[in-house]
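Selected chains only, in their assembly positions.
Chain lettering (A and B) follows the sequence in which the chains are written, and residue indices restart at 1 in each chain.
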Amino acid sequence: MSDIKKVVLAYSGGLDTSVIAKWITETYNCEVVTFTADLGQGEEVEPARAKAQALGIKEIYIDDLREEFVRDFVFPMFRANAIYEGEYLLGTSIARPLISKRLIEIANETGADAIAHGATGKGNDQVRFELGAYALKPGVQVIAPWREWDLTSRESLMAYCDQHGIEVEKKKGKKSPYSMDANLLHISYEGDILEDPWSEPEEDMWLWSVSPENAPDVATYLEIEYVKGDIVALNGEKMSPATVLEYLNKVGGENGIGRVDIVENRYVGMKARGCYETPGGTIMMRAHRAIESITLDREVAHLKDSLMPKYAELIYNGYWWSPERRMLQSMIDESQEFVNGTVKVKLYKGNVSVVGRKSDDTLFDESIATFEDDGGSYDQKDAEGFIKLNSLRLRLAALKGRSPLDRE
Amino acid sequence: MSDIKKVVLAYSGGLDTSVIAKWITETYNCEVVTFTADLGQGEEVEPARAKAQALGIKEIYIDDLREEFVRDFVFPMFRANAIYEGEYLLGTSIARPLISKRLIEIANETGADAIAHGATGKGNDQVRFELGAYALKPGVQVIAPWREWDLTSRESLMAYCDQHGIEVEKKKGKKSPYSMDANLLHISYEGDILEDPWSEPEEDMWLWSVSPENAPDVATYLEIEYVKGDIVALNGEKMSPATVLEYLNKVGGENGIGRVDIVENRYVGMKARGCYETPGGTIMMRAHRAIESITLDREVAHLKDSLMPKYAELIYNGYWWSPERRMLQSMIDESQEFVNGTVKVKLYKGNVSVVGRKSDDTLFDESIATFEDDGGSYDQKDAEGFIKLNSLRLRLAALKGRSPLDRE
């Protein structure tokens, strides 16, 4: 413990990480470097500078990572159609590896030998931060105050602030009772009444989207253009990755899209209730599947589907920087070569409906698929041989007494 | 060809299968037994009797298979959370194996040596019917007129009716331009303007559900009770499987739930556009995942998720009666032992939102999951060892120069 000289802290500027900054300085008798990132969480990051200075921090990093976040993390993940446990779009999970990377890069730049974060000992985020850090800098040390200290109640935190002259901001209005995390991809809610899985969340919990009930009575149509599996334009207008997601969040949130309320399985072994708003991501997921539906080969699509749960699990569990994620990614990226074209979606009161898709690289062949005369491009008689041989093993088994009718 | 004595025909009572009945009788010079099933398609099946009689059929089977369909086919499939290609709930696919089974049972009862169906040579249904038939009765012969005859246009069919005195019913109103299939689980639409994947279907195509726009402005809440993964009661009222699905279709359809518009990959190798209404099934899928979310072990849930695409593909491709489907089913059924409890859903203008789940067999442990003091039931310090060992291989690799930062 005593040999830590300098720590890079993931610093939000909020109360908890301010206390942590001070507590580390005192407990470890070492320098603290703060790192604050704009990942599109919707709060200003610049104010963190003055707060860090007030804590006596000398090396202060404040980065706008929004484009990198969407381009190098969100987009690659959406190429895989990743969903955890059938529902969760991995909004928090996908931001952690980028934070880990910057923490380690800053540690390397500043000569720090440790990193620190404000995640608790019960959650997934500690795992994600630390697996990333260890993968990128194996000798780094990790300080996780919530696993170490005895400031386990709000009261003790407040008392600590008092003792150490840490200014406690008075938020206007009622403080949210929920534990929240936000970035360009989503905002999450945990705790309070959500700890009972039978309780429906109250309407005022949701911050990013209107309810379907309050969404406009007229649908919004949107054309989404893809190149190699990534969105490059909306309604014909070219946009950068972060701009795409900002736009989709806006239009999605206005139309009541992207709320999810689930019980999920954490990597540390417990079940937890979480509510999520992912307006843009929800649109992206549907649209990406739609563009793939006309441009991907069937077996490629099915292979992707069969590996998707593994890929999503890796990201959820914090293994973004692992060689197995890299290996899966290389396969997924290879599959996206022809995932080009345009999807038209209709947004209406919580619904995202795909109503059209087209592509120069489409594999949909109207002349084959048609119910009308196809001019001989498909010989229906081939189907007989196809079925005969596909059933051969079943017929041979039935001849040996294994017909399901015999086995019932 | 000439050695067929008797054929069991899957007979809807409609024009096409009436022509087929006559055509087989003449072409194969053999007896035809008709089989008409009520699978909940929403049309009377009794009228098929008179029509068959008019064609000179002597052995006529008309069965109400609704309960068997939902209990032995739909419910087992939903235990697996089966979705094909991320969107399709397999409404047509799951009805085919039951029809195959009855065709073969009737063939065995009546001493028929062949079965016949009215599916085309381009679709999946021929495969599903025939794979099932061969698996259940390996020596059976199959007559698939659409692959054999030259009545390939509406005109030639009409001419055939004329020549053979087959009465053509004049439908009231406009005939739907779509090729449709319906049973208790869904109704499907193909063909016509859907053959262009960029065209949005017109509102009047959809028969089972109102549009979200036309759904009530007030949400409907519903409590769904599960025993071993199957629904046994709705809003506290015990119901049979078919009654459950009828009820869910009704309330789902009223709330604009369950429309899907996709391009899918057929087993015979082409892409096809299909639109589906699956109101009850859409509710069942969300609710089943929700009850599993609190009652299934994490690794069991993930194993199910990783095998689901394979299971769905088997059903889509027509392998219900295969030993590999049976094998997967035994695993899935084993997993459902504790999938008991109640899910509360909110239905509103196309949205199915899970707002509560509870179970005597819940694995959600509020005392562990809480942000509040857990009284020592979880030792946060354990997380450090967990992370340290899970990262060991990553750290060792990074020490050998394989840090992702080195590899970029």
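Basically, a contact is a pair of C-beta atoms (placed from the backbone, for glycine too) under 8 Å apart; a residue touches a chain by one contact, two chains touch by 3 or more.
These numbers were taken from a predicted model, which means no experiment stands behind them.
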Give the total number of copies in the whole complex, keeping in mind that only 2 of the identical chains are shown in place. 4
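Throughout what follows, only the chains that are shown with their structure count from here on.
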Just curious, how far off is chain B from chain A if you go by their C-alpha centres, in Å? 31
Could you pull out which chain B residues touch chain A in their complex? 81, 85-87, 101, 104-105, 120-122, 126-127, 130-131, 134-139, 142, 144, 146-147, 152-153, 179, 190-191, 195-201, 212-213, 217, 219, 259, 261-265, 268-273, 289-290, 293-294, 298, 301-302, 305-306, 309-310, 313, 321-323, 326, 344, 346, 348-351, 353-358, 362-366, 368-371, 373, 378, 380-384, 386-387, 390-391, 394-399, 402-405
